[in-house]
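Have a look at this one.
Some chains have been omitted; the remaining ones sit where they do in the full complex.
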Amino acid sequence: MKKQNLMQKIANPKFFMALTDKLLPVITFLAIGIVAIGMYLAFFVAPVDYQQGHTVKIMFLHVPSAWLGMMGYALMAISSLSYLVFHHPLADVSARSCAIVGAVFTLLALITGALWGKPMWGTYWVWDARLTSVLILFFLYLGIIALRSSIDDEALASKQAAIMAIIGVAILPFIKISVEGLNIPWLGLNLPSWNTLHQPPSVLRSGGPTIHSSILVPLLINALGFTLMFFALHLKAMRNEILRRKIKSLKLAEIARIRSYESTIANF
Amino acid sequence: MIEILLKITDLVVKRSDCIVLNNVNVEITSGEAVIVTGPNGVGKTTLLRAIAGYIPIVSGSILMKGIDPQVEISERLHYIGHHNALMHALSVRENLKFWAEFLDEEYHKCGNKNSRTISTDSVETALEFFRLDKLAEQPVAYLSAGQKRRAALARLMVAYRPLWLLDEPTVALDNESVKTLTSLANTHLRNGGLILAATHFPLLFEMSNEIELLWPDKDTDDAFTSGEEIK
Amino acid sequence: MRSFSILLLRDIRVAFREGEAIGTAIGFYLIVVALVPIAVGPDPKLLSKIAPGILWVALLLSALLSLKRIFKTDFEDGTLEIIATSSLPLELTTAAKSLAHWLTTSLPLVLFTPLAGTIYDLDTITCLVLILTMLVGTLAISFLGSIAAALTLQTRQGGVLVAIIVLPLYLPTLIYGTVTVSITSMPPGDPWPSFLLLCSLSLASLAIGPWASAAALRHQLQ
């Protein structure tokens, strides 16, 4: 067998299973540890906001999950693209797992956000640009999952879901534009932000973060921890999917055997 | 008349991850008809659809010599499948007219000079040939099973394609119409056409080889046995 | 491309022939428009306030629900297979069909908007701007919609799944469409940026739509 480079090696399902078998526990452990530290800092070290009171603590859960909800989609889109280009099953497996994990984190962002909204804005929900666009992101996830599950032929389902995911990636810039507006001088285009109550980004913004480090540090630590958790879940989901397909292909092999068996009758 | 050759070598095709065609080899030359037979579910339809380019092939090759290489094989063939490809809302004539214009135009573009140009009056010829002229104004929805099938077959006449892929063309046809079809096929063969037909019904084309698809058996991976001539 | 126009004309003819596709879409549009005041209650100020939004949503929905038609029939009776054996690239086939859908569904809907507008007594300018934005926006509806139609061809779900899949894609169009209208109706503010964005969205969908739906179709001819 010819020499593979690292990428091909990892792309090989057998090797992938072996690798993740080792890796997964480590990542999971790290994730839990870091999140624990982050939460400790968040609850016992970070100062209590004078106007938000303790509700500010929600941020440490809310912001990372919001980021990961978006990152999950990006990852899914990339996997989908590489699946359509290279036809590598692993890419499809990854895309499929992303859809589910990403949807969960997006839902988490929505829920925490809503819970935070009650004390802050007096309502669970406002039709604000940020909230709405994230809701749409969630719908996109759901749509892709629904599409996949409503096509019997799995090979077909994967391709269709991939196309859908790639088209839908437009939502990511939209989440940004809707809140921060769009300003392209050389086009003479200056789009005001579409009506919003939501916090303008103060971490992921051009010109550096604007929030105090006593909050920024635990926030970033949490973000790191949750990101690791995301990948832990993602890898786990991928492993399950691979196993499910192994079983299915065994079933199909059975059917193939049977078709040839049928010949023995047919030839009488 | 230019010689055309359809050459299928070591074709392997999957249907939802289970191999249906395993190393199939077929060769058809101008003026020749190949009839594929075999038990239900052995892969006749799959073979035809793979040639028509509907199903991606896993390995092997499908080549057509004698047509200019720019043109896809799928543009040089007529496919008559289990579905009749008729718009139920439109009348028989409207359906055929559409196919005549739509496919015919294609034909002009890939401009193969030495065969007759198709004009829309070919529609009338087709209607008469398949005894549909009386029903021409009826919406397709009102036709009987066999009449629908005849309307579908009439497509073969309204635009010229060298290769005909016929999947159980005689379904629902009465003996009369089967004769009609046979004579049409024979003229096509005499004009140097190629025919690949999958059927359970004995078809009597001139110059036809019968080929039987068999169930793949474990030891040999050649699912194919070239049958004897039956001229 | 003669075959392009042939396909286009034939699709339009079928649309007219088959159970008055156009009539039903318009009917649905008007009914939804009529339902809302009944359900919300007849307060004129309230109504004229929500009018542009409601009209846009109604338009979106009624265009949506006819989307399934784009490929379904041709796919089921095997016509699509045969079209695929022509030298017309599948991308152009889908383009022709999307265009036919726009001409036979979206366009008539837009033309009926003034009538709908009178129900909510919209003032003329707002109504004109509304129509303008709709004219542009519906392009996105038809061409992005064809993607969803192609993606959901094999599912027995019909219109509803199409709607779910495609609505998120429409949202930008919807938002910048309505924003443009609302800005023009209440002066301080410049409607151009959002309108330009609307146009660029439609252009993008014109480019992406046919290509993506062709990609989605290819897998299904098996």
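So that you can tell them apart, the chains are marked A, B and C in the order they are listed, and the count of residues begins at 1 in each.
We take it that a residue touches a chain if its C-beta (ideal position, glycine included) is under 8 Å from a C-beta of that chain, and two chains touch if they have at least 3 such contacts.
As the structure is a computational prediction, the values presented were derived from the model and not from experiment.
Enquirer: Can you tell me how many copies of each labelled chain are present in the full complex, written as a formula?
Expert: So, if we count every copy in the file rather than just the ones shown, we get A x1, B x2, C x2.
We adopt the following convention: only the chains that are shown with their structure count from here on.
Enquirer: Specify the contact topology among the chains shown, as one of line, ring, star, complete or other.
Expert: complete
Enquirer: Taking the mean of each chain's Cα atoms, which chain ends up nearest the overall Cα mean?
Expert: C
Enquirer: Is the C-beta contact count larger for A-B or for B-C?
Expert: If we tally the contacting C-beta pairs, B-C comes out ahead.
Enquirer: Once you find the CA centre of subunit A and the CA centre of subunit C, what distance in Å lies between them?
Expert: Whole-Å distance between the two chain centres: 30.
Enquirer: For subunit A versus subunit B, what separation do you get between their C-alpha means, in angstrom?
Expert: Roughly 48 Å separates the two chain centres.
Enquirer: Taking the mean of the C-alpha atoms as each chain's centre, how many Å separate subunit B from subunit C?
Expert: The computed centroid separation for subunit B versus subunit C comes out at 38 Å.
Enquirer: Two or more other chains in contact with one residue: find those residues in subunit C.
Expert: Each of 222 in subunit C touches at least two other chains.
Enquirer: Can you tell me which residues of subunit B touch two or more of the remaining chains?
Expert: none
Enquirer: For subunit B, which residues count as touching subunit A in their complex?
Expert: Those residues of subunit B that touch subunit A are 16-19, 39, 41, 214-218.
Enquirer: Help me check something: in the complex, which residues belonging to subunit B touch subunit C?
Expert: 15, 49, 52-56, 71-72, 74-75, 77-79, 81-90, 94, 98-99, 101-103, 105-106, 109-110, 155
Enquirer: What residues on subunit A touch subunit B, complex-wise?
Expert: My answer: residues 153-155, 248-249, 252-253, 255-257, 259-260, 262-263, 266-267.
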